[in-house]
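Structure, as structure tokens:
Removed from the display is one protein chain of the complex; every other protein chain stays in position.
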Amino acid sequence: MTEQVIFYVSAFVALISAAGVVLNVRNTLYAALCLVITMLSLAVLFILLNAEFIGVLQVMVYAGAIVVLFLFVIMLLNIRGGDMGADRQPVLKVIGTLLIVGASVKLVPLLSESRRAWPEVGPEFGTVRAIGGTLYTDYLLAFEIAGVLLLAGIVGAVVMGKQRID
Amino acid sequence: MEVGAYVPVALFLFAVIALVFAPLMTWVERKQSALMQDRIGANRADILGIKAIGLLHPIADAIKMITKEDTVPDGGDRLLHTLAPIIATVPAMISFAVIPYGGSYQAWGAEWDLVVADLDYGVLYIFAVASLATYGNVLAGWASNNNWGMLGGIRVAAQMISYEVAMGVSAVGVFMIFGTLRLTDMGFAQQETFRLLGFVEHLGWVGAGTWWVELIKIPMWGIFLQPLAFFLFLTALMAENKRAPFDIPEGESEIIAGYFIEYSGMKFGLFYMGEWVEVVVISGLMTAMFLGGWSIPYLPDDVLVEFLRHGVGLNMANVLAMIAHVATFFLKVIVLIWFQQLIRWSVPRFRYDQVMNLGWKILLPLSLANIVITGLGILIIGEIMN
Amino acid sequence: MIPQIDIGALGPMLPVAVGAILLPLAEVLMARKRTFLSRPFTQERRGTFLAVASLLCLVIALIISVNGLLGPSRVFNSGNPMIVMDGVAHFLNIVVLLGASLTVLGSVKYLADIHSNHGEYYALLMSSVLGMMFLTSASNLMMLFLALELMSIPLYVLAGFRRSSLRSNESALKYFLIGSFASGILLYGMAILYGMTGSISLAEIGKRFDPESAPHLLGAALVVVGLGFKISSVPFHQWAPDVYEGAPTSVTGFMATTVKVAAFGALMRVLAVALEPAAELLYGALWVMAVLSMTLGNVMAIIQQNIKRMLAYSSIAHVGYLLVGVIVGTLDGYAAVLFYLLVYTFMTIGAFTVVAILAKGGEDRDRVEDLAGLSQSRPLMAVVMTLCMFALAGIPPTAGFMGKFHLFRAAIERGIEIGDTSLFWLAIIGVLNSAISLAYYLRVPLVMYFRDAPPTSDPDVPGFFERVVLLTCLAAVVLLGIVPDDIFNVLSQTAASAQHLLLLQSP
Partner (left out) sequence: MIEAWEYQVVAGLLFMIGTLGVLVRRNVIVIVMCIELMLNAANLSLIAFSRQWGNHDGQIFVFMVIVVAAVEVAVGLAIILRLVSNRDTVNIEDTSLLKW
């Protein structure tokens, strides 16, 4: 029962605030805040799905770093209100919305088709130890590549962001 | 994560920390700064002539803050302006949930764990929650519709993102040593002692049980196993706390008061309270990870209980042990708080670029080096042991 | 359980990875040094040094790849393998490394010309190459995604490497937005595939894929769309001309060739291994994509005045040709794709290098008129450009002809074999399109040879490195056109070995 309530509330909040990101035309900052709320509700869903480590990571990285970066840029550029990046293109909006709503109507039954029962999982499932164990054995190479990717990202961000490079 | 009967007790203690420690902190801070600046501080508030060595100041502060007019600047964002201090304060309070301030005790058929939520990913929880506090400060700067506020907000965002990296990475060495992220497990692990010279025996240089090898025993506290990580982590945490010498987001000589320039009354008070609670949380976390948590050095829990039960019976022995452990924990916390005050009032404020340099060019490389050294150390010790 | 790890399987990747990690460090250390061997250590000299260093890494990797080409296939780790180093992976790595080497050589002077000679260029290039190499060999969805991102993210930056140029900024922004959007689609497709089959290994997915079930197909379709963006096939192509035009010319050459090579490698692997059960349905969709890409690419290219933009549309058309080989789906078809990718790399990089040499005083000169009179002033450049255009158009003695010949022959043979007329039509449309393409490819030699240079024009002399690039491309375009049979046989073998291994892979 508790689980049901938690699921429906966080799913609802996640979807509403996600819609808020899209619909918040006036204020970019509010869109960013809506994004945080989506991230947090998704983290709740992750923990509900026994993915505790990933759920905390979601809060740490997405809410704690990525969206802060968004806020940082929004404030640095000082985008207040709707003075920058106004959104005027009614035709595309209507077409896009219809398209997406149509696709969703198609998608929902499609996804609900695959009913399968939850299997029992041990208490180890999704813990830091279990994830770490898998990550450093089977997925070692992927982990290393993620490291190189971060390095490339740092170099790239510095090249783009720095005022002057010599 | 089952909810036990100990929750009310835990919550009570937790409330005490937030509501008693935080006001007391203001007094400690004033006294400490007065002491260090060679003046008499915090001695004006009095009720009917009773000054109580300045202990009345927190009460006076509270009355002042609550009765002050609460203003929202013109053109500011009323909603965010109100939400910001709450967002800044709540994470600090709830992050205490995973810090154990005592071990596990059996008394009268019930089990008492002195931690509100014993999570598998305990330390990560604190990191995650602490990173949310950033929003309060950033939004405060934004919602004030004030250029200084905005600058303060930008500085907060930059500083937080920078130091979170060093904070996370410097803690990894501790995770490697204890093999867990759960703070209670770390607490239990730190009750052990190790023989500093044990390696000579394992290498076969002397026979087993040589008296001088047994002599020097050191508690397995994080600070002894990871001395570098202790200082790196403490520095990163203090920077995350944004108090002097890392208070560039406020920097009253540069940007007046930074993100809370437009705050008054209890909203302003909340920011301050948040910071003080954070100081307590930092000290609690450092204690749990590096200073052996609740454990009394050279006296493991079970030995203590065993010793006490001969006099007062099992139940009371557990209760006494619990009291001793909680007292030990808070003693350590107080020492750490005092240490932070000492730093705060000794070191002048860094410049913006110095703070960034310290984070990226000193803390981060050192933390990474610490991970490598720790890994090598674990490998070598593993080899010697076998 | 700790899996067995074979570091040797990473052989070709290691030098590139070392380059990607150490070059930024070298750049920083060198930037602090004012003199080197008692001569001033200028930015230009630093750039040359880094270029040579990265070239060294690439060549070592190239040698290891060539060695591994006909050797046994290897996997990095036992159990749930991350990468499979088979013949196809090695061959595509060779093509990627060749393309990257030529790009590095062609960038040295060009970067100085456009006042963007920053050392980070080479580091980003190497990261991207590393991503491509993993992309060609990835054997599960996670590696595929990571490698794709490792390839793309440095490229977003490289596209915007002329930091003060608005066009370059825009190019980077568009590439970034479209690229991330495509990653999002791809990722969701992967999530659905994983959910439906319970595994992220391509071989396992291939075994459990059920072409009757709608969610399975949805996942497959999203993955194909995501990859379709990366190879810029119609209808997911709109970004390509904008991005190619705005990016620095050397980067454009790199993007137009190696990215396609790697993405086609991934596409072939996904289609042949994971989505094999859905082949018929997907190939219908790919057929349409191929025809549209060829036709639209060629038609749009005719009206372009900017060479980079024209080559962008031409590359879209070539994606169409390449898709023909993928649709055929036989060993011959795959071998033809591999061969064509090799040829395409040389002819495209040759053309882009000529355009890059023309840049001067911080500005690109990339309009077709800028080439006027080049035959008199710089005959070598004119010859290379002409041959590359002929090859791209598929005129007989060049390599481009042989490439197309093999592609269309594979289609027709397969069509006869299974009695499928749609493959005939594909070949016929391809040939017709090649005829259309003559209209714009031949305009370039015409301008170079029959129009006088404007009096102000004074094209740059190609530097030593650029001469090497031009001559290499020239030689490759001619030689691959004359003696392709041996190479083609080798390719058939590699394709066969790859298929052999992938079938073995399924435990």
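Every chain is named by a letter (A, B and C) in the order it is written, and numbering of its residues begins at 1.
Basically, a residue touches a chain if its C-beta (ideal position, glycine included) is under 8 Å from a C-beta of that chain, and two chains touch if they have at least 3 such contacts.
Quick caveat, the model's predicted, so the values are computed rather than measured.
Relative to the complete complex, which of the depicted chains are touched by the chain excluded from display?
Those shown chains that the absent chain touches are A, C.
Among C:246, C:400, C:445 or C:481, which one is in touch with the chain left out?
Only one listed residue reaches the unshown chain, and that is C:246.
Pick from C:100, C:190 or C:354: which residue touches the chain that isn't shown?
Result: among the candidates, C:190 touches the missing chain.
Quick one: which of C:8, C:72, C:198 or C:454 touches the chain that's been left out?
In the full complex, the listed residue that touches the missing chain is C:198.
If the missing chain were put back, which residues of chain C would it touch?
141-142, 145-146, 149, 153, 156-157, 160, 163-164, 166-167, 169-174, 176-177, 180-181, 183-185, 187-188, 190-192, 194-195, 198-200, 241-243, 245-246
Contact with the hidden chain only, please: which chain A residues?
Missing-chain contacts on chain A: residues 3-4, 7, 11, 14-15, 18-19, 21-22, 24-25, 28, 31-32, 35, 38-39, 42, 45-46, 48-51, 53-54, 57-58, 61-62, 65-66, 69-70, 73-74, 76-77, 79, 84-89, 92-93, 96-97, 99-100, 103-104, 107-108, 111-121, 125-126, 130-131, 134-135, 139, 142, 146, 149-150, 152-154, 156-161.
FYI, only the chains that are shown with their structure count from here on.
Taking the mean of the CA coordinates per chain, how far is chain B from chain C in Å?
53
When the C-alpha atoms of chain A and chain B are each averaged to a single point, how far apart are the two points in Å?
Using C-alpha averages as centres, the distance is 30 Å.
Taking the touch rule as given, give the residues of chain B at its contact with chain A in the complex, in rising order.
Interface residues on the chain B side: 119-121, 124-125, 127-129, 131-132, 134-135, 138-139, 141-142, 150, 153-154, 157-158, 160-161, 164, 168, 180-181.
Would you mind writing out the residues of chain A in touch with chain B in their complex?
Within the complex, chain A touches chain B at residues 29, 33, 36, 52-53, 56-57, 59-60, 63-65, 68-69, 71-72, 75-76, 78, 127-129.
Using the touch rule from the top, collect the residues of chain C that touch chain A in their complex.
Chain C residues touching chain A: 1-3, 5, 10, 17, 20-21, 24, 31, 43, 76-77, 79-80, 82-83, 118, 120, 123-124, 127-128, 130-131, 134, 142-143, 146-147, 149-150, 153-154, 156-157, 160-161, 163, 172, 195-196, 213-215, 218.
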